[in-house]
Structure formats: structure tokens, C-alpha cells
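Now for chain A:
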Amino acid sequence: MTDQSYSAPADAVARRAAVRAGLKRRHLGERIFRVSGIVAIVLALGFVAMLFTDVLRKGIPAFTQANITLDVTFDPEVIKVDPAPVRTEGQSDAEYRAARLGWERQVAMLNWNRIIEAALRAAAPEGFEIDSRQILTIPETDARHRVREIFVNDPSVLGQTRTVTLLASANTDNWAKGNINRDLGDAQQQLSAPARTLIDAFEQEGIITQGVAWSLFTNVDSRSSPAAAGLLGALMGSLWMMLIVVVLAVPIGVGSAIYLEEFAPKSRFTDLIEVNINNLAAVPSIVFGLLGAAVFINWFHLPLSAPLAGGLVLTLMTLPTIIIATRAALRGVSPALRQAALGMGASRTQMVFHHVLPVTFPSILTATIIGVAQALGETAPLLLIGMNAFVAAVPATPVEQATALPVQIFLWQANENRNFFEARTSAAIMVLLAFMITLNAIAIFLRSRLEKRA
Partner candidate 1 sequence: MSNAEHIVTAYSEELLTLAQSIAEMGGLVEAAIENGTKALITLDRELADLTIIADQRIDEMQRRIDDMAVSMIARRQPMASDLRAIITAIHVANDLERVGDMAKQLARRSLKLEGISLQPSFYNGVKNMKALVLRQVKDALDAYANRDAGGAVEVCNRDDEVDALHTSLFRELLTYMMEDPRNITTCTHLLFCAKNIERIGDHATNIAERAYYLATGKQLTAEVQQLQRQQIKI
Partner candidate 2 sequence: MDMLAGKVKMTTQTLDAAMDAAMNPAANPAALIEHPIRLTARDVTVHYGSKQALHGISIDIPDRAVTAFIGPSGCGKSTFLRCINRMNDTIEGARVGGRIELDGEDIYAPDLDVVELRARVGMVFQKPNPFPKSIYDNVAYGPRIHGLARNKTDLDEIVVNSLRKAGLFEEVKDRLAEPGTGLSGGQQQRLCIARAIAVGPEVILMDEPCSALDPIATAIIEELIDELRTNYTIVIVTHSMQQAARVSQKTAFFHLGNLIEKGDTEDIFTNPVNKQTQDYIMGRIG
């Protein structure tokens, strides 16, 4: 070992000085870029947070609703009907059903509101002055149907008193929750003054309580009983359409992509197809709605507002996404794998289905779920095929009339009872968002699990 330390030649020293001179500027540029990135992210996340906070703030109160707990007496004076038909020997099913229906119609004709009114008056403070019409604005109009159902299911309650929980009307709920300004004069209030006072009294005595608003999930939409309006019909409609999209778009989309990528001879024609598919992905969704209305409703005469028609329109919208994603995934498979399969003597089809597809499966799955999640939130095309109609039934088949979640939100947003439906709309938005977030989370989870295994 010598004592000398290393002395670099002159040009090396000059080079190092030159590099060092530029370093400060380069590091500064890097820092600026990093800071800009962070600012952009903070802004974007900030807006998203604002949106979520707003929706949550408005929507969470809607998950609780005012309920009225009453002792209802099934007064035989009001309930004047024949006894319920019993099944006799030798009676056929049809005969029994006809008899039963006849009896039920009789029951329906009764004035159940009087029973409700009696129960309300019994619960009200002694000598409270309120007329029938006013007191009946407190429960929701479907209260009489609830009570009638109890009797129909168990006619032995005749003459007895039962404790029943009924939905309070939308206006009652607004007053109880404080969604309407108490200082407004009588002319601007929805409820009469005695009704309002009674509601406060009921609240104090615990007759009116806030309970979980199951009606949101278990009821269909309703215009006559706004407090009972729920999302069930819309949920089922959306589920039917999702099912149709998955069953149709995935095989057709994946199959087309495989054919275009692997088997079609490369020519001007296939290039044209590729360009068109890419463009289709950017077409506004309302155009698909027009297409659906013209082709599916007018030419094919599919039932208006049916999930089948809606599902077909959404399939058309999702197809380009799936085709493009699948083609990209197929292109990403290493040629070494394809060569290995072909070298073994596999035919093209065997190579694609035995080797290429299994490798691309996670990507295709992710693309499918994202495509379906997007389709779930589409509103414009569904409006054009008639789903903006008011539908008060759960679609049992895809060809019955139905509506979809985003459309339901749109309809509720237009309801005149703003004080009640503002919150309910936000709650529906939360349900839709929860759906989409769940689907995306499943996509991410599945993809990471499958990629780890690959």
C-alpha cells in the first residue's frame, strides 16, 4: 500500500464539477414535481371528501324513520264480515280460493281508518280537540292496509287489542325530525296545528319513536304513501339488468376479443373493426338509449321499461369496455408461452383456451366487474327506454315493468315533498355508492388474489 491518496486527472475533476453544477437545478425540479403531485392529489381527494360528506350528512338521517306504536282494538262494530271461509271436504282448490278472495274483498271494503282513528284517539291526551281528517294525517296512509293484513292473517283478533307499530306519515316524520321550520305560519305548514301539537305530545310520551327505516329496503316505490316508499323494486330491476349484462356481455365480449386478437387475419377490415370498437367506448350513453328505444322497443317490440330491454342496452354499452380490456390482456401474454404451446403440437384454439385465457383471467374478471359497476350507475339510456315511469311493483321476471336504482334516485329527486325526499334521495345515493364500492372492492380483491397465485 502506498501513502499517496488517489488524485484524479484534470478532466475527470472538471466533469464532476460540471455534473455538480447542474445537480441543484435537477433536484429542485424534482421537488417541484413532487409537491405538485401532492397538491393535485389533495385537491382531488378533497373534492371527493366534500361530495361524500355532503351525501352522508344528508342521507344518514333518512335511515331512521318515525314510527307510531299504538294499541289497536279490532272493534267488531266496525269489522262486520262473515267469518273467514274454512276448507271443507271435497272442496276443490279453485273453489276455496274463490271463496277466500270474496271474503278478502269484503274485508277490504271495511272502513279500517275508523279503527286507526280510534286507536289514535285512545292514545291522545284526554279531551284533545282534533277532527278525523286532521288526526289521520299523522300515520301514513298505508296504516289501514297494515292493520287489515293483521286481521286477514289471523281473524281471531276480532274483538281484541293488539300493539301495532305503524309508519308515521312523511309530514309527521318531517315535523318530528325538525326538517321543517317550526316558525313558519299555518299557511306554509303541511300539517294542521292540532296535528302538530298532538305529534309533539305523542313524541313526549314515546308513542312516536325513531326506528330503523327498513321500509327503504323492503318496500317498493309509492306515491300514495311517501313514507313507505322504498328501493326494493329499483334494486330488483338493477339486479336483473346486471345479471343480463353479465350473462350476455361477458361471453360475447370475451369471445369477440379472442377472435379478433387470435384468429382473425390481419387486414384493413379488422383494423376498421378495431377503430370502431374503440370509438364506441366513447359514445355518449344517451345515444345507446336512443338506439335501444329504436331497435329493442320499436322493432323487436320488447316490453317497455323491462329489465330485458334495459339489460340489452347496457350490454351494448359494456361490450366495448370488455372487448378492449380483453384484447389488451391477450396482447400482454408473453409470446414465449404461445410458442411453447404451439411447439407442443397444440392447435390454435387449444393454445388460446388452455394457456392464454387462464393467464389473462384475472384481468378479464377485473374488466368485467368494472364494466358491470359502470353499467349499474347509468341513467340516461334507461330513461329513454321508458324506465322513468313510476313502477310500484317488484319485477319477478325480466320482462315485467321495472325501474333501476339510478332512475329511482332521479325520480325521487323530482318529488314535491322536498323536506322528506331530500334525505331519502341521499340515502338512495348512498345505497348505490355502497353497491359500486363493493363491486370495485371485489374486483381489486379478486385480482390481487388471482395475480398472487399466478
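Note that in this section a residue touches a chain if its C-beta (ideal position, glycine included) is under 8 Å from a C-beta of that chain, and two chains touch if they have at least 3 such contacts; residues count from 1.
Keep in mind how these were chosen: all candidates are chains of the complex that A comes from, given by their letters.
All values derive from a computational prediction rather than experimental measurement.
Visitor: For chain A in this complex, which listed candidate touches it: 1 or 2?
Guide: The answer is candidate 2.
Visitor: Please give the residue numbers of chain A that touch candidate 2 in the complex, ascending.
Guide: Per the stated touch rule, the residues are 266, 334, 336-347, 350, 354-355, 358-359, 454.
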